[in-house]
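Report on one structure; see the data block that follows.
The block that comes next holds chain A.
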Amino acid sequence: MKRVELIDVSKSYDKQVDVISNINVTIEPGEFFVLVGPSGCGKSTMLRMIAGLEEITGGTLKIGDTVANHLTPNKRDLSMVFQNYALLPHISVQQNITFGLDVKRMKKEDQRKKAADVAEMLGLTDYLDRKPRELSGGQRQRVALARAIVNEKPICLMDEPLSNLDAKLRAQMRSEIRRIQRSLGITMIYVTHDQVEAMTMGDRIMILHEGKIQQIGKPIDIYNYPANPFVATFIGSPPMNLAKAEFNEADQQLVLGDKFKISVPVEEIGKLPRTSMTVGLRPENLYPKTSDKKEGDVFEVEVTNVEILGNETIFSFKLGKEEWMAKWSGQWHIDIGDRLSVHIDFESLSIFEEKSGELIKKTIDYGNYVANKEVSS
Partner candidate 1 sequence: MGLLSKIWIYFLLLVTSAFVFFPVLYAFLISFMTGPEIIQGKFLPESISFENYIKVFSRLPLMNYLLNSFIVSASVMLGQLLVCSLAAYAFVFLKFKGRDFIFFLFISTMMIPWEATMIPNVFTIRKLDWFNTYQGLTVPFFALAFGTFLLRQHYLTIPKELHEASQIAGLSRFVFFWRVVLPVSKTSLVTLGAYGFLTTWNMYLWPLLITTNKSVRTVQIGLKQLQSQEIATEWGVVMAGVIVVIIPTLILLFLGQKQLQKGLSQGALK
Partner candidate 2 sequence: SNSDSKTDESSSSTNNSSSSSEGNNETNATVEEKVTIEFWHAMSGTGQESIEKIVKGFNESQDKYEVIAEFQGSYEESLTKLRGVGGTKDAPAITQVFEVGTKYMIDSGYIEPMQKFIDKDNYDLSQLEGNILNYYKVDGELYSMPFNSSTPVMIYNKDAFRAAGLDPEKAPETFAEVIDVAAKLKTADMYGFSMLTYGWFFEQLVATQGGLYVNEDNGRSGDATEALFNGPEGLNVFRFLDTMNKAGTFGNFGTLWDDIRSAFATEKVAMYMDSSAGVAGAIKNAPFEVGVAYIPHADEVKRNGVVIGGASLWMSKGIAEEKQEAAWEFMKYLATPEVQAKWHLDTGYFAINPKAYDEQNVKDKWAEFPQFKVTVDQLQDTVPGLATQGALISVFPESRQQIVTALEELYQGKDPQEVLDKAAEGTNRAMEIANKTKK
């Protein structure tokens, strides 16, 4: 249980300056902190700085209460899952897993037991005597994970630790990691590209983009109230649909991409800027037209693409130049070129100021369903 604090931390490489710039964040002891961001935004770099593998070019890193900028990695008392595994090629899986324990001179007997436990958990029991090169990609990744877990260090850094596992195993691992992290009170910093991991595992998420923090917050808050269009499109899959919009004073309507005209409730009118703005709408909020909907907010769109995922169907259509997507539960028999009616609630729109990207109208907390109540929509 240790706090990790980054104060104004920056990082430049020879070939690329400001890979990370002015990061300020405090990761609380025992927190599960998830780091997401597009490929190449600096996530691994940040982890590596915290681990002490990469020099910090600016700012201060505190681990616990000590400034750790110049602490060597082995003094930082943390464990890490490398994005590229970094297994020791010359020793067996078992030895790879217990390597850190052996260093601490734990008894061989105990080591074996621990290794067996964690291998059991990760489905590696049959592979303990193999060399890493005799494993499949996913198996190697699990070894890397096992090695970090078994050490039980107060801080653990994981860089996309589940990226090469299948969905089933991944689900299992998610809950195992979470369980271990909670039961040992580990401070976890976790990089992932997986929406589900990001949404379900973290106490907080931080979204990084081009080395800058975009937003930090609880997963659900970020989902519901993204601080800017970037976050809006980054979290949630398919991403939130965006369009330029303007308020038409005459009709008291919001015009999206010159096409969707959405009537604005009176009490909201005052809050809207009169300049153009960016409007966001999550695909799942483009509802199929139901009988009880009034005509006003129903629009007809032409399907340009359809994907059936099994339990949901995603289709795209054009809104101006933007491609919008809608996600409907279940399997829909939709063909490209079909014309569908969708309806949009003003409440479910997120509205951002165009220039600064600031969120000016939040979507409603439409998760307000209460257990044991019946569903309305």
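If you want to know what made the cut, all candidates are chains of the complex that A comes from, given by their letters.
Methods note: a residue touches a chain if its C-beta (ideal position, glycine included) is under 8 Å from a C-beta of that chain, and two chains touch if they have at least 3 such contacts; residues count from 1.
Because the structure is predicted, anything quoted here is derived from the model rather than measured.
Which one touches chain A in this complex, out of 1 or 2?
Answer for chain A among the listed options: 1.
Which positions of chain A touch candidate 1 when the two form their complex?
Those in contact with candidate 1 are residues 48, 51-53, 72-74, 76-80, 82-91, 99-100, 103-104, 131-135, 137, 140-141, 147, 151.
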